[in-house]
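Excerpt of the complex: some chains, original placement.
Chain IDs A and B follow the sequence of writing; residue 1 opens each chain.
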Amino acid sequence: GFPGSPGLKGESGENSFPYHSAFSVGLRGKISPTSDAPIRFTKTFYNEQHHYDDISGKFRCSIPGMYYFTYHLTIKGKDTKVALFRSGQTVVFTLDQFHCGNLDQASGGVALNLFAGDEVWLQLYDATFDESIFADSNNDSTFSGFLLTPRITVSDPFDNRKR
Amino acid sequence: GFPGSPGLKGESGENSFPYHSAFSVGLRGKISPTSDAPIRFTKTFYNEQHHYDDISGKFRCSIPGMYYFTYHLTIKGKDTKVALFRSGQTVVFTLDQFHCGNLDQASGGVALNLFAGDEVWLQLYDATFDESIFADSNNDSTFSGFLLTPRITVSDPFDNRKR
């Protein structure tokens, strides 16, 4: 007899499209950060999944995985030291000194493996540094983060027979 | 007679690899950026998809989705203020002051949701800042961007039965 008809097309591979988590936010001039709370970035460049909460100033992890966080801060008026916190613990510190007439930019970045529920935020180190970070309508200080690789339990992608 | 041989194997499913868009470019010393046009970064570190055009100085979005853009600039000779533009509108500003003998680095970054045809570039804010960004053969000022998540209409990946 004739050969049979072709088999069905395979299923699509898992794709990473459903796993989106990113934010990019900026300081507004009317808020002067102090060391007793997370810095609240209330200007939104991107926050489609609403994983950054501009009331608390915290990013909250919904999709476990490896994220990259980065910040770019305008240092004006005094020295600054800022820490990136993960769920109550400092992770990485950025210090920049200021001299009158020489406003500076300071930036930092770190990749972290997060679990669902982990929170990440920026906060000034102590009261010495209060009001050291600057922004106005055309000078920004920003905080961004994005999911690079979700940590999803998938069957071994090299063994399609198990599926 | 006997049945025919089995049909051909079905086609493979889709994969997420085809959606690539990234660039990383640097300033060349012989070009001194001015405020009347996009900064042209003509030194190429990566531009495989040619989505950054070093004639116009603009990145042009081909694959809709969420991108991260970042820049690292050498500030020499005078104060600088630079804006990242998206299709004719300023999005984010970076200011850095300069004092003689204290060359600085300024950087910025932002995540943006782009549509096909959107253009993104860096430009000095006004003529006050002309020629404030520096590069030569072993001092760089760079601009990079990359697609993080394409915005592709796919059937619900959690419901393969619909396919």
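FYI, contacts are C-beta pairs under 8 Å (C-beta built on N, C-alpha and C of every residue); 3 or more make two chains touch, one makes a residue touch a chain.
Note that this is a predicted model, so its numbers are computed, not measured.
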Whole-complex copies, counting every chain including the 2 in place: 3
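Everything below uses one rule, namely that only the chains that are shown with their structure count from here on.
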Rounded Å distance, chain A centre to chain B centre (Cα mean): 18
Partner chain A, residues of chain B touching it in the complex: 1-16, 66, 68, 70, 81, 83, 90-99, 102, 104-113, 125, 148-150, 152, 154, 157-158, 160, 163
Residue numbers on chain A that touch chain B, as the complex places them: 1-18, 20, 22-24, 26, 45-46, 48, 70, 72, 74, 99, 101-105, 107, 138-140, 142, 144, 146
